[in-house]
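Quick one: the structure is below, questions incoming.
Here the complex is missing a single protein chain, while all its other protein chains stay put.
Per-chain residue numbering starts at 1, and chain names A, B, C and D are given in the order in which the chains are listed.
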Amino acid sequence: MGRFVLRRLLQSVVVLLGVTLVVFLLLQLVPGDPVRVSLGTRFDQQTYDALRERSGLDRPLVVQYLSYVGNALTGDLGVSFRSGQPVTTIVLERLPATLSLAVTAVLLALLVAFPLGVLSAVRSGSLVDHAARVFSQFGVSVPDFWMGIMGILLFAGVLGWLPPSGYVALTDDPVGWASHVALPAAAVGLVTASILTRFIRSSVLEVLAEDYVRTAEAKGLRPRVVVVRHVLRNALIPVVTVVGVQLASLVGGVIVIEVLFAWPGVGRLTYDAVQARDYPVLQGAVLFVATLFLLMNLLVDVLYARLDARITLR
Amino acid sequence: MSTGTVAELDDLTVWFPSPGGPPVRAVDGVSLTVRSGETLGLVGESGSGKSTTGLALLRLVAPTGGRIVVGGQDVTGWSRRRLRGLRRRVAMVFQDPQASLDPRRTAGASIAEPLVVHRLARSAEARRHRVAELLDLVGLRPETAGRHPHELSGGQRQRVGIARALAGEPDLIVLDEPIASLDLSVQAQIMNLLRRLQRDLGLTYLFIAHDLAAVEHLSDRIAVMYLGRIVETGTPAQLWREPAHPYTAALLSAVPVADPRVERERRRIILTGDLPSPTDPPSGCRFRTRCPQARPACAETDPPPIEVGPGHRAACLFAGEAVRAMRADPPAPVTDGPR
Amino acid sequence: MSGAAVPSPRVAGDTPVLEISDLTVTLGTRNGPARAVAGVDWSVAPGETLALVGESGSGKSMTVLAATGLAPRSATVTGRVRLLGRDLTDMSGSDRRRWRGRHVGFVFQDPMTTLNPVLTVGRQVAEACEEHLGMSRRQARSRAVELLDLVGIPAPGRRVDAHPHEFSGGMRQRVVIAMALACEPALLIADEPTTALDVTTQAQIVELVADLRRRLGTAVVWITHDLGVVAGIADTVAVMYGGRIVEQGPVDAVFVAPGHPYTRALLAARPRPGAAGEELAAIPGAPPSPLDLPPGCAFWPRCPVRGDARCAHELPPLVPLTPAHRVRTFYPAAAAGSRDDAAGRPAAGSRPAGDDPAPSTPEDR
Amino acid sequence: GCSAGESVDVDGGSTAGGSTGGTLTAAIGGEPDQLDPHKTSAYYSFQVLENVYDTLVEPDADLKMGPALATKWTTSSDQLTWTFTLREGARFSDGSPLTAQDVVYSYRRIIDEKLNAAYKFATVKTVTAPDPATVVVTLTAPTPNLLANLGGFKGVAIVQKANVESGAIKTRPMGSGPFTVASYTSGDTIKLTRNDAYWGPKPKLDGVTFTFVKDPTVALQNLRGGEAQWTDNLPPQQVPTLKEDGAVTVATTPSTDYWYLALNEARKPYDDVNVRRAVAFALDREAITKAAKFGQATANQTAIPKGSSWYYEYAPYRHDPDQARQLLGGAGVSSRTMDLMVTSEYPETVTAAQVIAAQLKDVGITVKIRTLDFAQWLDEQGKGNFDAFLLGWLGNIDPDEFYYAQHRTGGTFNFHKYSNPTVDTLLDQARTQTDEAARKQTYERAAKQIVDDASYIYLYNPDVVQGWSRKVTGYQVRSDRAIRFRDVALNR
């Protein structure tokens, strides 16, 4: 187990190095000059040269990359090209918002998907089942930004129950946080919920066909006990993986919703950084997101092994 | 090439690495000779290494030590590419005919695969013809070629598996429990088929099985495996009449007989406990932890195979004697083996 | 056994523990209805061991599953089933569940899959006690330890908290047996409990069940296709073919004087020791599919006797040879021979039953 | 006049100086990149900084330069020395006095470090502070638009040395303006609080919070729902209805911005003036305006809008496809494709491009629209990789700034490689012309030539469209898009 985690962490470092390299190379390929963007339309060659030199972009690529990796290893991700702020600070500042959104979205999704998926499997062929299947089809067929806009128009516009956008820190004002996170989380969560519903349904169905479920029935256990004790636990083990992967991918992947909801998350940060060709921020944000992603996956695997005694990690 | 020997295993060991622990010693020093035209039976408990031994003959598992000689050629170090030739000469039939046929390919396609792979039939027409021949050989109708495995009965599937093994015209066929998952009535069909094919085509078999009755029925010689080792070899008659290793005796006594009168009378040698872990086999004699006749010496010395009769060898320090003691011993003698 | 357990009510006298009459099970499948079991009746007396024998797909498992209300949802079940004198067919679903859970223990074929991998064996062994005997979790646990001890698991106090994957196949099957015996049921149904095991382990399990039966007086229904096992344990044998009982009777009668050509062929198909090299008396062809059973005798297409065209169109009745020994045949007189003169040797005029590669084998139907 | 701006109700409405002014939330369309006025170039930054910093002079509602930190100024007769007198009592928001040294420091910083606005000081020879209240600027050539250069936007704001050197200026800039930055949460909000040391009339608001809402629909919802009290990010298609329904105040005013199409004269056939004119004739500006701005703009054929003191009425092109075809035929161009580069940064260019494409198709030109993000767009523009591009020029005050760089041969923004010696001479001349009337005339001649040559094909001047809650009073929409909250009050 310890060795497993160690090996995975080492692997993750390799992957992260790959990530930095890919980002770096991509950035070299990406057309668009950070210095020009930063100067905007009013452009002057002298000003341009001066800024380029100030930001170290005139150094050879290899030097730039190596110094970046070197610094990154000591925890220094450089300073934003745009704002001059340390990248670590910027990203850390964005992390709570991103995590709020991702975690809430997944929780909301689970809240819907879990009962729906289980019921739909246990009562396969019933009305619930059909409803669940329609729901899960619906969820993956509607873009999240569209759901977001509809949500804003309905809950913020017509009903006026929720604020249309913005973010309040959980630590500042829990109620404000909740009301702000509700809409974007629901918009993101819908897709996740449909994926999870499908997955939970098929997982439960699969377990229902297992011999040990028949054994449990043969013992004369009440159906509820059979489902809760024998079916769910086994069915949910693989679900853990999917939830983990979903969560991990949400941490970096909700750019559109973050932009729409003016949500100060890492997704929007990366988007803005791309737009502004703010290389240090972009690299830093991607590195952070990738790290979180890998850690989350590792956590999922460990959790998986904890839940299923048969699995020994190696 | 020593005439009459099709394949030879010399002190073969196959260890599977098990991460974070000692390796699984699936086969641990096995020497066997398969003679041309004979059926060599290989019996033993689940996990004793029978399949691994069979797979090693086709180099389907990488040997850890020892030598594998097929048709006089040492194939132990052959490359992947070269091995494909070996696999034409040695074929395999698997236990579960359902699992050993690709569910998505027709019976005909499965049988034709060796023909394609080894370029034995160039044209599609030639292939079809040969497949029909093979089907006929194993007692199936030509139209079976177009069916998928799930449309066939267990016995038919196993016939397809055998036809596939025959397609490459091998010298040796490793039969890994070919009848174990079949119905009783069908088992007899397949055994008859195997026997007839051997007779007509001059085949050599390595017949791996649990079912001692079947082994006795088909084999010319039998090797008994226990925990990665051969503990006894001999003809069926030798083993049935006079098992020299306590394990063989226990195994024979455990086989039920389809006769209530006999069964009621009979006393079995019931072995206690389970097969020890192959990652950590007992010292000395591997059977000693379950042997009713284990003595202190057994823990010390790893018994070498000793000749107890012509062509009859047993790896027991007290070969013969232990069995006699066991049968005489309380709890109650075993009046007879399965007759 | 523990005083905490309340044994099943012992039924008086000859009242069977389980009595099945005219049980028919039809399964809805994608390819149409499949009649898995047709008109089966038998009963098990207290302490008796009934062996259900037959080839794969002959309906053995479906018979007991349907009788106890465990058939798949797609199954339509008709007929009457009485457990300890109470009619299960009239009961509500949940009453039946309680009654069955309390009085019947099940052991299924594959110990690898019958145990829930994520629960400790102790929990699985004991949960029926909680459900049916109202034990607390603590009580149930100590009961589990007792039961594990009973089935010969060493160090049960420690092993009770282990997970199934930590046990070998044979040990797992012992756990399953402990589980089945948890409520001291009146009936133990063992569905091929040793098929997946080694002969040496099989011998252990057979011995264990025989021993427990003697000690607890439990009636046993043992499903198997191994005639050797049957010979060792059964009092009564019922041979199934194509969803029907073709022969039923005391074990000695059936083995010594099998009445049905199928039973005879089955007994003859086994390799006989010392007869190595001989052609085996194989039954040609394969068992019928429950999707299209022939109108008459299901064995007719493979029958070495093939006495009468009537067999092909008309279902032979189950007729008693002796009061306890019944055979499904039109010719009770011919059936009442002894095994030795019938032993797999085909009747005159029919084809040899051995392996016949000729395309004329009915196998490829 | 001494008082700045146009605040009509300075003394009306709420009680000045009270602490009950409330906080106004302004939803702007994007996030400032940083708050150092000398280093940022983003309009979003200036929206914030407008309320934080002061310049020496500043434009009034008519964009005439008036006093700000400097209360008066004199010019030497040779026009080469300007002397500014600083306002007494001007202080940074930390209470420290703002002196001539700060002005010198700020200007030297821009010049020496070659910061973004350095070009505005191209003719500046020295900046000195003979005494704490006097700043002297000497020039290498007469610079009639010096005031515009020194006060046209907050990119030339007076900053505090200590604030710069500590690096705090990036997120906590210290200015002398009506508000000061209290907090900056990246991606979320910038909070300003009233600067009690402000030299002008005390702002009524306790503070201003800027939030960054990119999507106009969402911004509007914020305004409607009371989450924000002010926004300039309204969906243009909804402006007419919004104006009517009156739930929020929506005000528009013509801006000094202009949007244009530029054809690459370094490439054939756009080097041919007739081809460019043909394109100009092919366009229906009214339709473009309607589609791109839903009526919130005025079609124009020159850069400068009606109402500006620099306005010059000239409109030689009418929508005339026949004429266009004829010109094209004359130039030997029958059918060709045009690579038109637009940027998603300004969605109206994408919309306008589609209309233009449809119109040019009529005269046999197939337009391939290339939408790029701004960084890439600028790159391509710099490399000259385009047949044509669409862009706007915002916040214009003095013509030199937008004519010289864009139409002078070799001008820094002359990416379309326009070159006409006549125009060059005119623009050179106007730069140093101190007589205002003569200067205007020079620019008119230049403008005519530019339009005739179709150097740029000007399309329209958009309106500045801003909306605010009915509780907001005292706010004025400005044509240069400077947003000033110093005179605003919030009723409750």
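The criterion applied here is as follows: a contact is a pair of C-beta atoms (placed from the backbone, for glycine too) under 8 Å apart; a residue touches a chain by one contact, two chains touch by 3 or more.
Throughout what follows, contacts and distances are computed from a predicted model.
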Exercise. Given the options "Stage 0 sporulation protein KC", "ABC transporter permease", "Sarcosine oxidase subunit gamma family protein" or "Dihydroorotate dehydrogenase B (NAD(+)), electron transfer subunit", which would UniProt use as the protein name of the unshown chain?
Worked result: "ABC transporter permease"
Seminar exercise, completed: Contact with the hidden chain, among D:A61, D:A122, D:A251 or D:A291, goes to D:A291
For this session: Among A:T41, A:S55, A:T89 or A:S124, choose the residue that contacts the chain missing from this document, as touch is defined above.
Result: A:S124
Exercise. Which of B:R35, B:R67, B:R88 or B:R196 sits in contact with the chain that's absent?
Worked result: B:R88
Problem set entry | Identified contact with the non-displayed chain, of A:L208, A:A262, A:V281 or A:V300 | A:L208
For this session: Using the touch rule from the top, list residues of chain A that touch the missing partner.
Result: 11, 14-16, 18-19, 22-23, 26, 29-32, 122, 124-125, 137-138, 140-146, 149-150, 153, 195, 202, 205-206, 208-209, 213-214, 217, 223, 226-227, 231, 249, 252-253, 255-256, 259, 267, 270-271, 274, 286, 289-290, 293-294
Exercise. Given the full complex, what residues of chain B touch the hidden partner chain?
Worked result: 55, 58, 60, 83-88, 91-92, 94-96, 99-105, 113-114, 117-118, 148-150, 161, 164, 167-168
Exercise. In the complete complex, which positions of chain D touch the hidden chain?
Worked result: 215-217, 235, 237-238, 241, 287, 290-291, 344, 347, 350-351, 353-355, 357-359, 361, 369-373, 376
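One rule holds for everything that comes next: only the chains that are shown with their structure count from here on.
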Exercise. Remove chain A from the picture; does the complex fall into separate groups, and which?
Worked result: B, C | D
Exercise. Taking each chain's centre as the average of its Cα atoms, which chain lies closest to the overall Cα centroid?
Worked result: A
Seminar exercise, completed: More Cb-Cb contact pairs, comparing A-C against A-D, go to A-D
Problem set entry | Distance between the centres, which are taken as Cα means, of chain B and chain A, whole angstrom | 53
For this session: For chain D, write out the residues touching at least two other chains, lowest number first.
Result: none
Problem set entry | chain C-facing residues of chain B, complex | 45-46, 136-141, 143-144, 153-156, 183-189, 191-193, 195-196, 210, 212-214, 216-219, 236, 240, 250-251, 253-264, 268, 270-271, 274-275, 338-339
For this session: Could you please specify the touching residues of chain D with respect to chain A in the complex?
Result: 31, 33-34, 36, 41-42, 113-119, 167, 170-171, 185-188, 211-215, 217-218, 221-222, 224-225, 227, 345, 373-376, 378-380, 382, 391, 393, 405, 412-413
Seminar exercise, completed: In their shared complex, chain C is touched by residues of chain A numbered 210-212, 214-222, 225, 229-230, 233-234, 237, 307-310
